[in-house]
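Taking it in order: structure first as structure tokens, then the write-up.
Note that one protein chain is taken out, while the other chains of the complex remain in position.
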Amino acid sequence: MPPLLEVDDLHMHFFTRDGVVKAVDGVSFTLEHGQTLGVVGESGSGKSVTALSIMRLIPEPPGKVVKGDIRFKGESILAMSEREQRGLRGNRIAMIFQDPMTSLNPVHRVGRQIAEPLRLHKDMDRKAAWAAAVELLAEVGIPQARERARGYPHEFSGGMRQRAMIAMALACGPDILIADEPTTALDVTIQAQILELMQEIQQRTKSAIILITHDLGVVADMADNILVMYGGKAVEFGAADDVFYRPLHPYTWGLLESLPRHDVDDKGALSPIKGQPPSLINLPPGCSFAPRCAYATRSCGDEQAGLVEMEPGHFSSCRFAGDAGFLAQFENRSSYLSDYAQRDSQ
Amino acid sequence: MTSLLRVDGLTKHFPVSHGVFSSRLGGSVKAVDGISFAIGRGETLGLVGESGCGKSTTGRCINRLHEPSSGSIEFDGTDVRRLRGRRLKAFRRDVQFIFQDPYASLNPRMTFGEIMAEPLVIHGIGSRRERQEQAKDMLKTVGLNPEHIHRYPHEFSGGQRQRVGIARALMLRPKMIICDEPVSALDVSIQAQIINLLEELQEEFGLTYLFIAHDLAVVRHICDRVAVMYLGKIVELGGWREVYNAPHHPYTQSLLSAVPVPDPEKQRQRARIILRGDVPSPVDPPSGCRFHTRCPIAQFPICREQEPPLEGKTGGQMAACHFAKPFPIPEDRMLGGE
Partner (left out) sequence: MPILGPEGKGRTLRADAWRRLLKNKLAVAGLIWIVLVVIVAVSADLWVPRYLGDPISIDTTTAAERSLQPPSPAHPFGTDQLGRDTASRVIYGARVSLLVGVVAVAIMVMVGLVAGAVAAYYGGWWDAIIMRAADVFFAFPYVLFAIVLLALLGGGVQNVFIAIGILGWPSIARLFRSSILSVKEMEYVDAARAMGAPAWRILARHIMPNAVSPIIVYATMSIGGAILTEAALSYLGMGVQLPSPSWGNMLADAGSFMFSAPWLMIYPGIAIVTTVLAFVLLGDGLRDALDVKLKD
């Protein structure tokens, strides 16, 4: 059985007047039913572009998939006609966006926007679609769904708008839900509600979720697997526990290290990653993280192999990740691991 | 430790106005509705809360970017609200501000050098050459190349621009800096750099910070004491250890339990308090205790009718709740220490 979604060495570049922006420069992962993949990265890492590429929402030109493939249930999405792709969008693969303020159309009633995918893909008539929309609103926890469906987006709060977006995405019962920073613009207590809702929905429908975020806490909460991206490239992929407790890439180490500690009373200085995120037009040759990497050597400037499986199911793009001596450097410094190791040994 | 800043009963209401000729109708947004706190010399006080709680407005009232509606603000023994003209200007040398958005807080048409020299120019300090020297020194201090004084903000990243914003705030050698979400707009890997920088500078220049933020982990790291705000009021105030390990107020507890912790094992084991509903509007806050509409331990009618004062509870903590008890959150559930 082919995986539900397979992204295979995707390279999506933008050809602009200022040069070629290598927004996604080698990303691979697989996703199965009922799984949540957390895609973690900072601004410019290419995580959003990856998601938009899966949805085929990147305008071409200026974008272009220069290499690689995306397969949904074994079939290549890139090879599909525009019509077939539209048939997937909102139907089998749905997306929710970051800013709930702007991703709902302000001049249409909310109920109608939720009904839209139903009318498009399921051929429902207006009445049936509206009724289904009201039900969906209730399912995502909006009280008095019947009245609220008649409302306009500006009458909804941020959290409620995001719920409405989720309802819209779920309308056709998609196999995959892609959520691009769904809670970044929301308050922490509302974020908790939305994440809980997403988990609950996943339990019920067994859909897969691709959750894109820069927040490592959210990812720890939600993800089964994690894909770490930097400078347009995938640098690490594996189960959540593996990535957090036995990271195999200096960037992942750096990120985890730089977070303000929540389990250490002594508040010493943080250990940030030095330097700035790279420009996607002038990416250095070889490993894109090398300029900031505390462990980089000369060979890091050579052509890199991409993600390589270092342990079963755990991939890294760092050429030293297979070397136990190299990994020990991080293990000694991190208190995450000392906890985990202690727990293990008990 | 003598207080450098003392705030008492501060309120700020924004009138909601309509009408062709701007006549006032309607109510007001009670952004800050009576808060009191003090900051000691050299201390860092964190002000946390979600959107609409009034923390940013509080910061801006203290240095009079907004004019407070009522209450008193006392800085280093002086009544800040009474200051005018020259004395107000002198006050501005002592209390500086760091803004959240590194893209919007620097004038895009000025070079770094001009941006940093501006405070000196305004206060008539130094000759042109001296100002340039100081600007270069300060760029170095915040970790940037001094030659960048001739460059423009748009050529740099968010983290670098924020450093310049910090450098600018230091030019007048202030006693206190109000930091309004200084790292929220930055990438995670850069946040740590800026936080370290702020701490180093605090040591080097003997600064006092009012640190306004919504990121609880960052606040915990950098602050000595923490005040939690909700809908214009302070609901909890105390040392960082106490607030994070044994919060008294149910909102604080909910807030702490809502923040996801970057540790999958801990996340799985945590029991979470998920608040229902949305934050009420500051135009029409709930009666009595403002939190009663969402509070997991609210009891009626008292919580709906009587507003609880912010007062001392056990262990020197202050909380505004009729039923506050220290809820030491079990090890595997909290954001705090182990």
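In order of appearance the chains are A and B, and numbering begins at 1 in each one.
Everything below uses one rule, namely that a contact is a pair of C-beta atoms (placed from the backbone, for glycine too) under 8 Å apart; a residue touches a chain by one contact, two chains touch by 3 or more.
Everything numeric here is computed off the predicted structure, so don't read it as measured data.
Student: So which of B:R6, B:R41 or B:H123 would be touching the chain we can't see?
Tutor: If we include the chain that is not displayed, B:H123 is the one touching it.
Student: Which is it among B:V7, B:L106 or B:V279 that touches the chain not included here?
Tutor: Among B:V7, B:L106 or B:V279, only B:L106 touches the chain that is not shown.
Student: Which is it among B:T11, B:T44, B:T58 or B:Q96 that touches the chain not included here?
Tutor: B:Q96
Student: For the chain left out of this view, which of A:L5, A:I96 or A:L280 touches it?
Tutor: A:L280
Student: Taking the full complex into account, what residues of subunit B touch the chain not shown?
Tutor: 20-22, 60, 63, 65, 88-89, 92-93, 96-97, 99-101, 103-111, 118-119, 122-123, 150-157, 165, 168, 172
FYI, only the chains that are shown with their structure count from here on.
Student: Where on subunit A does subunit B make contact in their complex?
Tutor: Listed in rising order, the residues are 42-43, 157, 159-160, 187-193, 195-196, 214-221, 223, 240-241, 244-245, 254-256, 258-265, 267, 269-274, 276-277, 336, 340, 343.
Student: Please output the residues of subunit B touching subunit A within their complex, sorted ascending.
Tutor: Per the touch definition, subunit B meets subunit A at residues 50-51, 157, 159-160, 187-193, 195-196, 199-200, 214, 216-218, 220-222, 241, 254-255, 257-267, 272, 274-276, 278-279, 335-338.
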